[in-house]
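One chain of protein is taken out of this complex; the other chains stay put.
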Amino acid sequence: MSHFSQYKDTIQPGDLALAWVSRDNVKPFRIVPGESFNTRYGSFEHNAMIGKPYGSQIAVRTKGSNKFGFIHVLQATPELWTISLPHRTQIVYTPDSSYIIQRLQCTSRSRVIEAGTGSGSFSHAFSRTAGHLFSFEFHEVRYQQAKKEFEDHGLIADGNVTITHRDVCQDGFTIKPTDTTSYYEGSSAHPHVAVTLDADAVFLDLPAPWDAIPHLDEVIMKNAKVILCCFSPCIEQVDKTLEILEKHGWTDVETVEIQGRQYEARRQMVRKLDDALNRLRDVRERKQVGVERRKRMFTKLLNEEDTASEVRPPTEKTQFNPFGKGSRVKEGDTKFQWKEVTKVEAEIKSHTSYLTFASKIGKISRNEEEVLRELQKVRDGKSNN
Amino acid sequence: MSHFSQYKDTIQPGDLALAWVSRDNVKPFRIVPGESFNTRYGSFEHNAMIGKPYGSQIAVRTKGSNKFGFIHVLQATPELWTISLPHRTQIVYTPDSSYIIQRLQCTSRSRVIEAGTGSGSFSHAFSRTAGHLFSFEFHEVRYQQAKKEFEDHGLIADGNVTITHRDVCQDGFTIKPTDTTSYYEGSSAHPHVAVTLDADAVFLDLPAPWDAIPHLDEVIMKNAKVILCCFSPCIEQVDKTLEILEKHGWTDVETVEIQGRQYEARRQMVRKLDDALNRLRDVRERKQVGVERRKRMFTKLLNEEDTASEVRPPTEKTQFNPFGKGSRVKEGDTKFQWKEVTKVEAEIKSHTSYLTFASKIGKISRNEEEVLRELQKVRDGKSNN
Amino acid sequence: MATHKRINIGEHVVLRLPSNNFKVCELRADTEISLGKFGAFRVNDIIGYPLGTTFQICYDKSFEEVEQKETKNKAKTPAGNVRILSDRLSVSDSDANGDSETDLSKAPEVATYLSSETNKNLINVGNKIQKLTMEEIEELKKQSVSGEEIIAKMIEAHGSFHHKTVHSQEKYLKRKKQKFAKFFTVESPTSSALLQYLIDKNDVARALDLSQESLGIILSLANVRRNGTYLCVDETGGLLVYAMLERMFGGNALPDQDGKIILVHENEHPNIDLLKFSNYSEEFIKDHVKTISLLDFFEPPGVEEVQSAFTPLSHDALKEMKSNRKGAYYRRLRWYENQLEIIDLATKLSYDGLVVGSTLYLPDLVLQLSTKVHGSRPIVCYSQFKETLLELSHVLYGDLRFLAPTILETRCRPYQTIRGKLHPLMTMRGGGGYIMWCQRVIPVQENDMAALERPKTTESLEDNEVKKQKVE
Partner (left out) sequence: MATHKRINIGEHVVLRLPSNNFKVCELRADTEISLGKFGAFRVNDIIGYPLGTTFQICYDKSFEEVEQKETKNKAKTPAGNVRILSDRLSVSDSDANGDSETDLSKAPEVATYLSSETNKNLINVGNKIQKLTMEEIEELKKQSVSGEEIIAKMIEAHGSFHHKTVHSQEKYLKRKKQKFAKFFTVESPTSSALLQYLIDKNDVARALDLSQESLGIILSLANVRRNGTYLCVDETGGLLVYAMLERMFGGNALPDQDGKIILVHENEHPNIDLLKFSNYSEEFIKDHVKTISLLDFFEPPGVEEVQSAFTPLSHDALKEMKSNRKGAYYRRLRWYENQLEIIDLATKLSYDGLVVGSTLYLPDLVLQLSTKVHGSRPIVCYSQFKETLLELSHVLYGDLRFLAPTILETRCRPYQTIRGKLHPLMTMRGGGGYIMWCQRVIPVQENDMAALERPKTTESLEDNEVKKQKVE
């Protein structure tokens, strides 16, 4: 059962769900009757979730307090899954992945190669759309982890995702029966035949894509446009990639960067000049007494009278406070006027990787007879009308 | 007389002024009694400007019409001057130049090297702040143009700008009496002595800065921190620059890009859902007649009566138009409600150049005796208190 | 070859011209397509080749003479023969049928002209330096078999070509070559190609200034996939719907798909003009794109009202009807079924996502439409301006039915990919819009809260407190 490809109405035992605790704290968990999801705000019983629609907010009374803790229980999507991953993992983030999918013209017809699998988050996005995804991972432990995850998430059972343990730079992309791969599992494919990848979209997230590119010719679709994307953090990698792409007949080469920014909606207090002036006026008035005193003092000074007797009266602090200074004002407090503003994240992802796109049509040709037949059919159709 | 370094109150004969026709059309011109500044909106007589304060809007009746044409007469600043330059010229734009000046810690104490001069627009910005600017240009015609411009603008007379014709990559930065340079003109410097540049800030806008960098050691300040900035459009240039910087003992190397964006303040009409619904309701009501007819027709159909007699009445087009559709609404028209929005320029400058900064202190030392003397002076001062 | 990868008769394609301008065409058999100054070709000649192929238009000498004569008499450009190019930048001047392509993208000519190591001695005097007048160039264009020759002549006539650096010589040649070469690339009318076509026509304002990167992220964030039922408001002339269909069903239709888009429109009729360029059948679109006006959506007709206006006849009754009346009956039946569908769309469905690209005041619109969105389903709203999404975000943030509204911006920054001269392009299009993304959620119910209260505690729970705890 796929947790990603089926829209679900209600939370059911066995489901993979996401608990949204806060924006920075989204956790995947499995719904098991009798178990609990624990947070520092409290412990949320799965039984209280089961049967409720996805998206439900779940409340719990925080231990030893009269406050409530809340989570939302969400159904996973590739994008929410990406958010739920720990930030130290190398992830292709949504601004990049969504652009790559769009540029690779990924649709339900696409046969996509992905190397390497990495955290697997991009694989989820590919599997949502692609006809078939062939994912390759050279790191054995990561391969096992990803394979298990794909199984748990129902991607393998959905039948459109294959993951293979392979160093594609050295060994290419052809999947053979002797390989460590999910391909032959639960598939009707004959285990003695090498797989025809026939890919028309390729995504390479490898430190040395130039070693993998020469192997692509064997596995990409013939006589059809194939689009490639290389994902490389350093510009020197781009340079080497450009060299090999040209050498291997890839055209329409373009390198881009995607810059994603996230903004928070905030409010800033509207502090009118008149209010500031009124506040200063209030201060001045309180000091006015002081001016009178000043005049008297000067007169006394000139008359050589004693000024020591005039004790400086304490000037009261202004009580007129239009901006709530001193007290802590909550943003949006309706006692004040507010201006809506946007604020960019405190730390922005200024760079992820360079994306280098290219396309190739191996051996362009057409079947002349077939074309003639088709043309004739159209002509016949017309004359029939 | 400098047109850049003196704040001027009123427009006077002989002044270099800027005519602001529109944001994309800012033109420098010289105030000459009896002459005119011509635009397609009309001809503006200099006599009508003379004596008016700078910043004055000048009106003229557009020929053969009852409308007026306007310009503003401004005093030039380096930034306005940059705007006035034709866009096809290679210019260091203000987001870059202002950042470079800040990072080079340019103040009235700074001795700045600039190579090459180019359009000279950055020289104006440097000359505003620096103690002395030594600008180098290898292209002879451009050197002559820039020199004349600096003279016309009063920069040479101000005494803090020197321009020299020189290929610094080949011949280095030392200015000798035999050079083609403005240095000895109007300067009290002895024409038989090589100039001590003693620069503590260096800006290199050259295709091959790596050829110039080795020559810097001869002309930069000794025993003091010198800051360098290389301005290069291509990343390969940065790479080669990094190599040579390391080789020649420059430290604190950092490459940055400056991304400047310019926004226009605009308004978008607030189109409320209720208004859209009301408009559709109006359409529906007009069609209501049609529904009644529909019912009658159906009855007739069932009763096998003749329906041909029922002519479809023309449905009037809705006259209720809350958003002024069809008619051309001027942005901000007070008959409608508006939301303030920002719009980025249609074409943004996505890249100018990479800026590579580095610093160097040649031969670090101190005068031990001097330090001891100073320390003693402080101690004496303290014990005196 | 899979048909969706092939140039097919009767389908729409996007033609990319040497100028990198775009053109949308329908490939009708036995016709010719003219690309103006870039020549003309016969549709039959390109059918059956893979989409993405670049064709060069070649005129042999006899054609050339015909062209010269014909252009004097009428505007129509005669069709040349097409040849396949391996690369848009490799323009060959060899014979039409030879396949000895010389890749000129390396511009070997450059080496044969003297070049300056730097452009030290080159002064920009604009067009004066090019001694061929525009008229002379136009004349050459009429005479020449290929653009190559024109360029060779232009270089000869260029007063200071040898003063340019090799780099600027290359740039110059490439620019000129693109200007006079006669070739075109046949691309599939993908949503991206269509958007590029609008941008190229300076008509992207019609698509709310959308960028490819914004379009891509909308589709991902909205979790668009083949089996969903999506609610959509689309003021981009149908581009959003077009892209959603592409993501759901691929470029042309596969049978037995169950995904649907319900397009809610502001005016009497929806504007999905761009769908006319798609290669779906009309029927497929009718089945998968349901349109409904805002008013019908929010105030659907009553079932009784509809039924009072029409009652479907029984099979027998229908049989007895005179055949000249049946047409009228079926028209009425269609109206009836359409009304019932409207009622269905407006009242029964719970949607798998809401995608909005609209200039209507968003807080009202999104709040209202969201009532019909299922829990844990995304709401994605595109706007040309961040400020309108800011206003929307504040409204959504204050409503417990929406989780974590976020404003996103995504910009693509393209590079010049000439090796040794890598850098971001100096200028790029501004704009491209902003995206608001949030999840539709279901706030906890008062009585659920009450159930959690410990028996000893008596204080009532205020709405406020729920609000306060809302996760950010």
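A, B and C are the chain letters, set down in written order, and residue numbers restart from 1 in every chain.
By definition in this document, a residue touches a chain if its C-beta (ideal position, glycine included) is under 8 Å from a C-beta of that chain, and two chains touch if they have at least 3 such contacts.
Note that this is a predicted model, so its numbers are computed, not measured.
Colleague: Considering the entire complex, write down the shown chains that touch the omitted one.
Modeller: Computed over the complete complex, the missing chain touches A, B, C.
Colleague: Just to verify: which one of A:E236, A:D333 or A:E370 makes contact with the chain not shown?
Modeller: Of all options in A:E236, A:D333 or A:E370, contact with the hidden chain holds for A:E236.
Colleague: Of B:R261, B:K295 or B:K325, which residue touches the hidden chain?
Modeller: Within the whole complex, the residue contacting the unshown chain is B:R261.
Colleague: Which is it among B:R128, B:R142, B:H165 or B:R279 that touches the chain not included here?
Modeller: Considering the complete complex, B:R128 is the one touching the chain left out.
Colleague: Please identify which residue in A:K176, A:K247 or A:K343 touches the non-displayed chain.
Modeller: A:K343
Colleague: List the chain B residues touching the unshown chain?
Modeller: 5-7, 9, 20-23, 52-61, 66-75, 77-80, 94-95, 97-99, 101-103, 105, 107-110, 125, 128-129, 200, 221-225, 235, 238-239, 242-243, 249, 251-265, 267, 340-342, 354, 356, 359, 361, 364-368, 370-371, 374-375, 378-379
Colleague: For chain A, which residues reach the chain that was dropped from this view?
Modeller: These residues touch the chain not displayed: 88, 138-139, 141, 207, 233-236, 261, 268-274, 276-277, 280-281, 283-284, 291, 294-295, 297-298, 301, 304, 307, 339-352, 354.
Colleague: Where does chain C touch the missing chain, residue by residue?
Modeller: Within chain C, the residues touching the omitted chain are 387, 390.
Quick note on the criterion: only the chains that are shown with their structure count from here on.
Colleague: Could you put a whole-Å number on the gap between the CA centroids of chain A and chain C?
Modeller: Roughly 23 Å separates the two chain centres.
Colleague: Two-or-more-chain contact residues of chain C, please, as numbers and ranges.
Modeller: Residues 386, 391, 413, 422, 424.
Colleague: Quick check on chain A: which residues sit in contact with 2+ other chains?
Modeller: 235, 239
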